[in-house]
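The complex is shown incomplete by one protein chain, all other protein chains being positioned as in the whole.
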Amino acid sequence: MDANLIVLALMDGVSYAALLFLVALGLTLIFGVMRILNIAHGSLYAWGGYFAATLGLGIAQFALPAWLALPALFAAALVIGGLLGTVLEFALLRRILDKDPILQLLVTFAAFMVLEDLQRLIWGVQPVFVSTVVEQLGTLEVVGVTYTRYQLLVLPVVAVAAFLGLRWFLGGTALGRQVTAVTHHREVATAMGVNTNRVTWLTIAIGGALGALGGALASPTTSFTPGIGADMMVLSFAVVATAGLGQIGGAALAALMIGLARSFAVYLLPEAEVLMPYLIMVGVLLLRPEGLFSTTAARRI
Amino acid sequence: MNAPKGLLSTRGLSLKFGGVIAADAIDFDLMPGERLAVVGQNGAGKTTFINICTGYLKADGGQVFFDGADVTGQSPRAITRLGVGRSFQLPQVFTEHTVRECLLLAASAVHRRPGGLWRPLAQAVNADEVDATLELLQLMPRAHDLSGALPEGQRKLLDVAMALVLRPKLMIMDEPTSGVSSDEKHDLMAVVMKALDERQVTSIFVEHDIDIVRRYATRLAAWIAGRIAADGKPDEVLRDPVVIKNVIGE
Amino acid sequence: MLTLEDVSATIAGIPVLRGIRATLPRGATVAVVGRNGAGKTTLLRTIMGFMPGHGGRILLDGQDLASVPARDRARLGIGYAPEDRVMFPSFTVEENLRFPCEVIGMGRKAVDERLAETLTIVPELQPMLARSGAALSGGQGKMAALGRAVMAGERLVLLDEPFQGLAPVLAQQYSASLHRLHQVRPELCVVITESNRSLLKDIPTETLVLERGALVHDEARAAAIH
Amino acid sequence: MSRLSFVVLALVLAVAGATAAAPWLKTPVLLALANGLSVAGVIVLIRAGQVSFGHAMFACLAGYTVAFTARAWHLDALLLIALGTLLATVAGALIGVFMVRYRGIFFGMLNLAFSMVLFSVLGKFGGVTGGTDGLRFDRPTFGFVAMEREGFETALLGLALLLALAAGWAVQRYFASANGQALAAIKTNETRLEYLGISAKRVFWGGYLLSAALCGLGGSLFALTQGLVTPEMGYWVRSGEVVFIAILGGSAHPLGAFIGAFVFEFVKLYAASLLTGAWQMALGLVLIVMVFVAPTGIFGLVSKRLLPAAGAKA
Partner (left out) sequence: QDKPAELKVGITTFTSGAASVFGVPGKAAAELLIDEINAKGGIGGVKVVPTFIDEGIGGDKMLSEYRRLVQEQGVKVMLSAISSGNCNIVAPVAEDLKVLNVMWDCGTEKILENKRFKYVVRTQANATTEMVATVLYLLKMKPEFKTVAVVNQDYAWGRDSWEIFINTLKALKPDVKVVAEMFPKLGASDFSTEISRLQALKPDVVLNTSWGGDLDTFVRQAAQRGLLKSGTQFVLPLAESSFERLGDALPEGVIVGARGDHYWLHPETQNDPAHKDFIAKFKAKTGAYPIYPTYHMAQALVGLKTGYEAAIKANGGKWPSPEQVAEAMRKMKFKAYGREVTMREDGQGLEAQLLGVTKRTPKYPFAVMDKMVIVPAELVTTPVGQQSPNWVKSINPAVLKVLTSDQLKTHDFK
């Protein structure tokens, strides 16, 4: 494999990792606060993508200014994250906090099934796709290969921004610290004056918006079809497990590892491409049973 | 190095957590038949010492011997099997089992009947032993309650009971009476100590209540900042000015 | 002044508190004593608002707490140290202490002052400030939990079995802290639950005895129990 | 006779009667029984508080064993079932050695990882495994008697009922045993288990082995019912489905596994034909309602009547 190909593989890997990271980030954030692995997160990805496409079509149809295309992606993510996140939180998640973790998991799985069908009722079964943004931003030549600016610049920048933003939010703001406190102990956080319901709602909305943002940002390059959410969900689960639960930095590293492994595999060992996320996960967990990074658990004995 | 003579011995046990020295080159020997009380500052490293001796924590350096064998670095399970029973500062019980089931399960680890592991739990072990222990620790009225629903104090008793039912050679109890109400505390200790005596079990118990220490210990060790500051007959140690200043107060 | 009117509570269908009536005046230090399982923890949790659907009324200076959700009780100046301490492990001890004040929206300076005050009340915390909340030993955690409760509790401080597991010196220091607390905030009402009456010595100005969820008023019997 | 065994007997008779009256029922009933066996396996893990997102791999392994040996040596159905189950058990024993270190989502995801590796390998090496179209095999003899489809299915159904009864009994027995109770203790406190001198890993390994064996048994039956195995049998969606059924039916008792499997099979069947395009939603809503109304599953709803003596724990 020569140097050029390495450059190519790096670039493809990074932009793929960026998307994966955004989705996994939302998942891991919600897990951190609720201790619930939200399977419905896959639906948020799908809905985000579909809704972004709808907005894109709307922009074209109503002849709105073309520069709206990029902001529309973020708007779609916010709307879907906020909307679905709110519905999920109020209708389900806050009601299952005291239930067995397995039941919690199943409830989010059920929510996923419902959302999948609703999505099909709303957007149908035909692949949906709007790529104005990509064409607007144009392309870029790297070692003789054409890349879209969107893929090479926009995606990684958004991912890094989300990473830094979330770190700052959790570590540097009062509200962020409340989120962390709820993560550790709901009741005691409540006793300290934290509005845990609002905090979880906020977290789910932010986490959901991140998942939806992943979908929205994927929509200009990917056809959205029924079932697309499930795949992303499994992959982001793999990222979260590899990273260590609730680990934002870990999620970044794990997404990068998976993204790069995947793109290098396409060059070196195409047949192993789909297996890379799992092989990496198994490899990491063999060495570190709790993932790349693990949380500071309170002493138990 | 030859194994030291004690039932439980340590040589040069050290452990640091970041900047905190939790065990500072501890040399220690416990002779069979002793009833050692451990007092000490909070955070002095009492629990840490127990955690290392029972294999829960790996020391940075030093060795642990039990009953003549070097058990340094062995798992809690292996050390338990050699005959060390332990109760915890924060009780460790099976919250979704009833009190009786917890004890049956503990008993199944040692008093199992032939082929017992595949028989229903209640028949797999000698239930008399379990019932006797329940009586002993006055848990009988709660036998069929989920242990997760017990108040802190009774959970503590159950925790002790689960170790006791193993019939260990050495029983280590980390603050068995903290959280147990005062009128039950003495009864509890009396009962436990009697049971241990009958079975000739050597014991270590961490205790903050000096009355109890006076009454039940044959030997007392005082922990200060990761080391054993004083060790000997209880009344001597209790008169030690360093111990008075740092542990007991006026 | 905290008034309990016929407070009762059930867990899983079993009555755990029955018709508790008591008035805890300002400036009082009230001990709630009772055997294990008497319902002491449940009483404090009820006052904190964690037992939704309990019976009776709880009034703080005349205000019915029924309308105040659990999360807003800290804003009323209620501080709480739970039985199992619970320091947030990813915060330092100092962050843990500041946290309740931050949450109720006190300004930075006010929090600094409150922290300074708290450190005069519980000076043992000073050397621990920079350590992680995850690492504290049992007794250290109790001290930190007291500090945290004092940070938020201007009117009422609830301490659940604070002496459990404290070494005698520390217990003395803890008592001293409580005395200082009383001096610094003479109007404060402090409720301490304890299954070990002897540990309380002369701290409480009043003692309530709980037995199987009900208050025992018969002094003789109460004395007999302890 | 206890009330429970009376109910079980009545259910078995009802199933036998229904399939005799309506022969098309044999397929869904066989599939439900096969699934029920896998679910019974998953219930074992749920005892330990663990869910696997990859247990369909054992059903899949068993299925492929059946298909390979049926094609290569034309063995008898009974032998095929035994071989399939054996291979799944051996695989469970080996993979289990690795899995016992993990808990929670790590356990779930590692199982998923293994199952996905199997799934892809089966799909990729088309020359050997038939690729994603899978492997078809001819109807084997049953008890060394060659039969037509009807006869074969009837025989298989009888066998499946027997196996389900046996498996249900064995699992229940295991749950009650010291080992099974130790398994349940893994859910709440492994530290204490270790301090009792019991190896949580070894106990868990035993549970894992049992669950793999049951999934293998289910997979073998499934393969024989269909006469075809595909990698799909080991896809994570299948694993998820099995967990879903376990919760639906109730994980406290193996009977719940079979009740769940039957309800699932028929709800899905009818939802799919009545609500074309919305059956997932219907199932999802059913599950949500179940979790709130009957968190212990269908079995939990009726268990108080079935097991008056066992009380709250059942």
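Brief remarks follow.
Labels for the chains are A, B, C and D, by order of writing; each one numbers its residues from 1.
The definition used in the following text is that a residue touches a chain if its C-beta (ideal position, glycine included) is under 8 Å from a C-beta of that chain, and two chains touch if they have at least 3 such contacts.
Everything numeric in this text was worked out from a predicted model, so none of it was measured.
Taking the complete complex into account, the chain left out of view touches A, D. From the set D:Gly104, D:Gly227 or D:Pro295, the residue in touch with the chain omitted from the display is D:Gly227, counting the whole complex.
Among D:Gly54, D:Gly92 or D:Gly123, only D:Gly123 touches the chain that is left out of the view. The set of subunit D residues touching the chain not shown comprises 22-24, 26-28, 31, 120, 123-124, 126, 131-134, 136, 148-149, 222, 225-228, 230, 232, 265, 268-269, 272-273, 276-277, 279-280.
Mapped onto subunit A, contacts with the missing chain fall at residues 4-5, 8-9, 11-13, 15-16, 19, 120, 125-127, 129, 131, 134-135, 139, 144-148, 151, 218, 221-228, 231-232, 262-263, 266-267, 270-271, 273-274.
As a working rule, only the chains that are shown with their structure count from here on.
Between the contact lists of subunit B and subunit D, the overlap consists of A. Of all chains, the one whose mean C-alpha position sits at the greatest distance from that of subunit B is A. In terms of their C-alpha centroids, the spacing between subunit B and subunit C amounts to 30 Å.
If you average the CA atoms of subunit A and of subunit B, the two centres end up 48 Å from each other. Distance between chain centres (mean CA atoms), subunit A to subunit C: 42 Å. Residue positions of subunit C touching 2 or more other chains, listed in rising order: 135-136. Of all residues in subunit D, those that touch two or more other chains are 191. Pairwise, the chains that touch each other are A-B, A-C, A-D, B-C, B-D. Residues of subunit B touching subunit D in their complex: 54, 56, 75-77, 80-81, 85-86, 92-98, 101, 104-106, 108-110, 112, 116-121, 124-125, 148, 162-163, 166.
By the touch criterion given at the top, residues 47, 51, 56, 88-90, 92 of subunit B touch subunit A in their complex. Of all residues in subunit C, those touching subunit B in their complex are 11-12, 33-38, 41, 83-84, 131, 135-140, 142-143, 161, 164-172, 195-199, 225-226.
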